[in-house]
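Take a look at the structure below.
Note that one protein chain is taken out, while the other chains of the complex remain in position.
Up next, subunit A:
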């Protein structure tokens, strides 16, 4: 049975957008993903892809939607149906992060703005268990929910033109890791030597929506060790089933 009141809109001629109440909420996120799985399993029409975000699903069909009303009715009834959900395993991933000043180039500014010491920032950032809401922005960029309120800070008014690969950063109420070099307006507080996107791997991005992430603070020498193991393809990420 559907839990939330959803709205359905056409999005161009071959996509439908389904919207939940617009907020960052774990329950909504779980419902979005569960409906996504239902659609992928039960859709009568051929689907190119389903994009899930915090509180929406976008279904892109192969063919043009002629009678959008019928498609929406089908989706509505699917949402209300009890379907045996295939249980996919969820994992909690431990991500090593080095908060050394050489990487955490905005630690000081963030500390000044939010009246926190460097070690308080690190403690607050690495003690939380984050939920992966969805992946977007860049290949392998995880949208993580759960950042401690004391760490919230508005995005920089002047974005950096270049943020290094692996940068761990905070923007607004969010935190995330840049999987590749990019421009970016978030406060950079550390760096992870892990690769978040690898086209050669069977799963190019190891994490998926509704998995969990925990950051583990490591020193410079541990960082270098992990980095060289990652380069050799020998590093194994720690994970536990949740």
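Note that contacts are C-beta pairs under 8 Å (C-beta built on N, C-alpha and C of every residue); 3 or more make two chains touch, one makes a residue touch a chain; residues count from 1.
Here is the rule we go by: contacts and distances are computed from a predicted model.
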Among "Biotin-dependent carboxyltransferase family protein", "ABC transporter substrate-binding protein", "RNA polymerase sigma factor" or "Insulinase family protein", find the name that the UniProt record gives to the complex chain excluded from display. "Biotin-dependent carboxyltransferase family protein"
Determine which one of A:35, A:103, A:141 or A:187 touches the chain that has been left out. A:141
Among listed residues A:22, A:42 or A:88, the absent chain is touched only by A:22
Can you name the residues of subunit A that touch the chain not displayed here? 9-13, 15, 17, 19, 22-24, 48-56, 58, 60, 134-141, 143, 179-180, 197, 199, 204-205, 208-209
